[in-house]
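One protein chain omitted, others in place.
Letters A and B mark the chains as written, and numbering starts fresh at 1 in each.
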Amino acid sequence: MPSIDIRDFHYAYPPLGQAEPHWVLRGVDLSVEAGSCVGVMGATGVGKSTLCQAIGGIVPQLTGGIVRGQVRVLGREARSTPVPDLAQQVGMVFQDSESQLFNLTVEEEVAFGPENIGLPPEEIESRVAWALTTVGLIDSRERSPYQLSGGEKQRLAIAATLSMSPKVLVLDEPTSHLDPRGKREIQSLVATMVRDSGRTILVVEQDADWLAELADRIVVLADGHVVLDGPPDVVLGDPDELLALGVGPPQLSELASALNRDLGTHFAFTRLDQAEGLLKEDLGGDR
Amino acid sequence: MGTAELGTDSGLRLETVDLTFAYPDRLPALSGVNLRIESGEYLALMGQNGAGKTTLAKHFNGLLRPSSGKVLVGGRNTASFSIGELARRVGYAFQNPDHQIFAGTTRDEIAFGPRNLGLMEAEVTDRVDETLEAFGLVEQADLPPAMLGYGTRRKVALASVLAMRPQALILDEPTSGLDRRSVTELMALLAAYSGEGRTVIVITHDVRLVADYVPHCAVLTSGRLVARGATHAVLRDASLLAATGLDLPPVGRLARRLGMDGADVPLDVVAFKRAYQAVRGGSRKTGR
Partner (left out) sequence: MTSAPDWYVDGDSWLHSADARVKLAMVACGLAFFLTVQNAALELVGLLILLATYRSAGLPRSSVTGVLRVLLPVSLFMAVLRGVLAPQGDVLVAWGWLRLTDGGLAAGAALGLRLLAAGLLVFLWLHTTRPSAMIQSLVRLGLPYSWGLTLALAMRYIPLLQRSFESILDAQQARGLLLESTVGLSRVRALMPVFVAMVISGFRSSQQVALALEARGLGASGVTRSDWHPLRFRRVDAVYLVALLGATAAWLALRFGAGIGTSPLGWW
């Protein structure tokens, strides 16, 4: 059974007055197996955040609006399972970490979720320690969240959902307001989480360079549904197609295209290791 | 105090002399910064978060005053200007559009700046219409900007600053959170604005963006200015980038791995291709 099973999903914002409903998502199909890391890309406004929130049941339960089709997460129907109940299985980290952090200290922030689900103090203690160690903030446990850097705040937001041990983790544009150091921190954290557990991870991102190194599958949304779906090498390999869909291609795939055009080569790469290997081979010449 | 005294008709020179600034009870955010930005220059102010870029930029429109040293706008010390006077000449687009948006319609939002400048209503209307066209916001003209999506709100916030047609324009992380299409549109707009002879300063940590679009840059780290000049001359120094917390774009990193980073680390696709062709031409064996 897939972890996330979305079929023919439609969503329209609550219509204002007599106006026609504006359908943002028009027939999204997406099936994600447990343990995979899927990247979701698309132009602004295409519905990526809406899709994330639908997986957590927030759409439509807390946002209103009209839905059609099915969103099942770990066998449960997201639109009818109460959000706090689903939250124990689906961890959501929103774009703006600032408004998700409101406790006095880092460790209290991470303990908030487990407290909500009624875990005993010893269990909470071990989960807090584990989550903070996983994200690398264990030494900052008594600091105020407001004293943390952007990358640290984002890591804290992730720890605060990890402590609930969700089987599915949804990250909505985690690096969009981070500097290069912050982006690197989140990248290595996500890579660790992908490697070490059977957790299913869904990441929405604009930065294709960053995402190409992490995801084993990329999904591109346009016109309200999934238009591209496959491994990064395939999906991110055609820069012109991506640009037409409003998505910025990885710089390396733009490079591959440029080299192919001007040097007559037949490169296909989106990741650094890949590119290094193929170019070295090309330079090496004959054997 | 005519504009002729302060700069060219369209641009403005911005300068700091030995600028030091510290927030009360804190360590200095800026130490002895000497930066001169010529009238009409298009420059990126770079560094990681906390390096002091925003702190520095806020001195140019009077939001912050130096703890020591001086700041000159158009050759005159900012100490002799009020914030309102500086705002007429130095526009500042903040990162968070929700710190600006308050009006009932997009039209009114964009009119706020020009009205504050004291322009006649007829001219305000012209400016607003012009700006709505330029930014593709005509459809949203009568909608409340607060109800629009994030990307559109960013546009409205920027449009409302540009409607003031300032001689110098400072943008704080203008591309963060924007999709590729919006970035391309924005950078084209900025290129046009710079082309009119106005001074444009972009605060960013995105090396790839600067390498592709901005001809000059200045790099800050821990409150000190460590590099300044033509973009490709400054950013090709990989050790500088590492020391200041900035990242080489992927092609740059690839070039290093292939040992192609001799005099000039390529920062964009075209430069890499050229360098690669050279290496390939030299070591190419026949056939494969």
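Assume a contact is a pair of C-beta atoms (placed from the backbone, for glycine too) under 8 Å apart; a residue touches a chain by one contact, two chains touch by 3 or more.
Worth saying up front: this structure is predicted, and the values here are computed from it rather than measured.
Trainee: Out of A:Asp85, A:Asp139 or A:Asp262, which is the one that touches the chain we can't see?
Mentor: Per the contact definition at the top, the residue touching the missing chain is A:Asp85.
Trainee: On chain A, where is the contact patch with the chain that was removed from view?
Mentor: Within chain A, the residues touching the omitted chain are 53, 56, 58, 62, 82-85, 87-88, 91-92, 94, 96, 99-100, 102-104, 108, 111-121, 124-125, 128, 144, 146-149, 160-161, 164.
Trainee: For chain B, which positions touch the chain that isn't shown here?
Mentor: 50, 58, 61, 63, 82-84, 87-88, 91-92, 94, 96, 98-103, 112-113, 116-117, 146, 160-161, 164
Following the convention adopted for this analysis, only the chains that are shown with their structure count from here on.
Trainee: If you average the Cα atoms of chain A and of chain B to get two centres, how far apart are those centres in Å?
Mentor: 29
Trainee: Which of the residues in chain A end up touching chain B in this complex?
Mentor: Chain A residues touching chain B: 42-45, 95, 149-150, 173, 176-184, 206, 209, 243, 246-248, 250-252, 254-255, 258-259, 262-263, 272, 275-276, 279-280, 282-283, 285-286.
Trainee: So in the complex, the part of chain B that touches chain A is made up of which residues?
Mentor: Listed in rising order, the residues are 48-50, 149-152, 173, 176-183, 205, 207-208, 245-247, 249-251, 253-254, 257-258, 269-270, 272-273, 276-277, 279-280, 283-288.
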